[in-house]
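One structure, pasted below without further comment.
One protein chain omitted, others in place.
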Amino acid sequence: MRLTQGTFSFLPDLSDDQIRAQIEYCLTNGWAVSLEYTDDPHPRNTYWEMYGNPMFDIKDAAGIMTELQACRKTFPRHYIKLNAFDSTRGVESLKLSFIVQRPGQEPGFVLQREEGKGRIQRYTLRAYATQQPENQRY
Amino acid sequence: MVSTRSSTVRDVSKRYQAGVMKYAQMGYWEPDYQPKETDVLAMFRITPQDGVDAEEAAAAVAGESSTATWTVVWTDRLTASEAYRAKAYKVESVPGSPGQYFAYIAYDLDLFEPGSIANLTASIIGNVFGFKPLKALRLEDMRLPVAYVTTFDGPPTGIVVERERLDKFGRPLLGATVKPKLGLSGKNYGRVVYEALKGGLDFTKDDENTNSQPFMHWRDRFLYCMEAVNHAQATTGEIKGTYLNVTAATMEDMYERAEFARELGSNIVMIDLVIGYTAIQSMAKWCRRNDMILHLHRAGHSTYTRQKTHGISFRVICKWMRLAGVDHIHAGTVVGKLEGDPFSVQGYYNVLREMHNPVDLQRGLFFEQSWGGLRKVMPVASGGIHAGQMHQLLSYFGDDVVLQFGGGTIGHPMGIAAGATANRVALEAMVFARNEGREIWNEGPDILVQAARHCAPLKAALDTWGEVSFNYASTDTPDFVPTATAA
Partner (left out) sequence: MPANETSLQAPEAESRIDIDAVLRESRVEEVLERLERELIGLRPVKTRIKEIAALLLVDKLRGKFGLSAGPPSLHMCFTGNPGTGKTTVALRMAEILHVLGYSRKGHLVAVTRDDLVGQYIGHTAPKTREVLKRAMGGVLFIDEAYYLYKPENERDYGQEAIEILLQVMENQRDDLVVILAGYKDRMQRFFESNPGLSSRIAHHIDFPDYNGEELFEIAELMLTDMQYQLNEEARRALVEYITLRRGQPHFANARSIRNALDRTRLRHANRLFANRGGVLTREDLVTISAEDIRASRVFLSSGEGKRHES
């Protein structure tokens, strides 16, 4: 399967030049860019690990690309996403978030059902990958 | 403007003599009045009957929508009637429309029960629209003072929290209404939901009259739809939702349906505008208590919003609905099959999405409006739109909008999932290009063709609908057009 979280998941994987252009867009808008990685892509896994703090006061995408390369080197088979945070009053949340690295193999999720009363099903989603110990997931 | 200039009768002994008196003389016309920060302001388009003076007509509207009756009553003198009387303070001719006038009226804050749309509307549009001296009357705009705004809870979720809950940022959301809206069994209906969500949409939607009919009872629909939502989440690893319409005959029925939707794990429920303001506010409170997104389908609004001379402008409905507390509201597409002038529609979007609206006559916003801390409503663009218009939709509306492609998804020649994929790819390619700094308004068609190279469903969609457009003159257009400045 292909995990479709993030803004550009339906496009072919982005090249570094394309990522750089999106970062420039974020910086032009005054948003702080941050990187997060995980080996548990469950859609309700809200808190991926932060690769450092959000990067404030950055003028050029090169600074962020350096961090991204370092993150990729440390976690070559994890999911990595790039977030852009807008601190404007009334937003104070992400304005863009897209995946910039994904594992070669994405085993996907199993949907477990449990019968309830009156035809109700209880649904549980589990990532196949998380059935492995942490260091063997991807 | 010819006017008899009837002014307020200040001599108390004459003012309260039994009998009929002009509204203007009763004190409802006060051209010198300076509206207070805390006043509720309303602007009406009035078309007086022949021979009725515009100022008297405005005063009559002020009177009938506040304290007055057709004759003088001495019991006024038991009240601080000076304060409670609404004041028509400005009348001006409508540009290019002889016989029509814009009448500005100020209402004291104490005339309104806090936090009640029913009470506000009972005053402002209660009696006055049938008033005989007027041929037609339309409520164009309102300024709701912050002191009044803050008596409402507003949207239970709002744009920012909705995005965080769905984990979707930086692009419009995508939806589709299940078609045909009547006749499908629960099982077949759920199939459409599953295919559309799996293919790439964020939401699917019940239609306004999909309630509980012989071919599909509501419980059946809810169960199949939630199976489809959960299955699609497992297939994509992405949060999905379906607007379960809980509209029903009574509040008890609506609560029962909403409770069931919550029990099944739905993140959103839906109501129709026709259930009425009080029912909408009740559902807003329920959604706030239950962390549920509330989608409002504006069923019925065109009966009173579409004609320019009589009724209520949709921008006023948007303001009331932001107060009442809905998270989504259908607000027009500009390019689709339903009525919508581009500037007027942008005016509605601004009312729903901004923290503060400046006066913007071109977009039909006659008053400055501050929304205090009230959350923002996500507008929904739905009706006759397709992937080939993506550049126009993104240019008009930006990121904070739900784009709903019903026919454009389900009618796709390669199937429903392919239709959904086509829409999602078109959307992401367009957002991507815009962020890269490309001029999507002009380059849009090229960008779509490029994106279609790696997406056969998008190619099929462009081949099928690329040329479809709905070019009809709008009926509800702004009265102010930008004048060319001398260069």
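Just so it is clear, A and B label the chains in written order, and each chain counts residues from 1 on its own.
The rule is simple: a residue touches a chain if its C-beta (ideal position, glycine included) is under 8 Å from a C-beta of that chain, and two chains touch if they have at least 3 such contacts.
Keep in mind the model is a prediction, meaning the values are calculated, not measured.
Within the whole complex, touches from the chain that is not shown fall on A. Within the complete assembly, A:I64 is the residue of A:L11, A:C26 or A:I64 that touches the hidden chain. Of the residues in chain A, those that touch the hidden partner chain are 17, 21, 55, 57-64, 66-67.
One rule holds in what follows: only the chains that are shown with their structure count from here on.
Within the complex, the chain B residues that touch chain A are 160, 163-164, 167-171, 200, 223, 226-227, 230-231, 233-239, 263-265, 355, 376, 399, 421, 424-425, 428-429, 431-432, 435-437, 451, 454-455.
Chain A contributes residues 1, 3-5, 7-12, 18, 21-22, 25, 41-44, 46, 83-84, 89-98, 108-111, 119-121, 123, 125, 127 to its touches with chain B in the complex.
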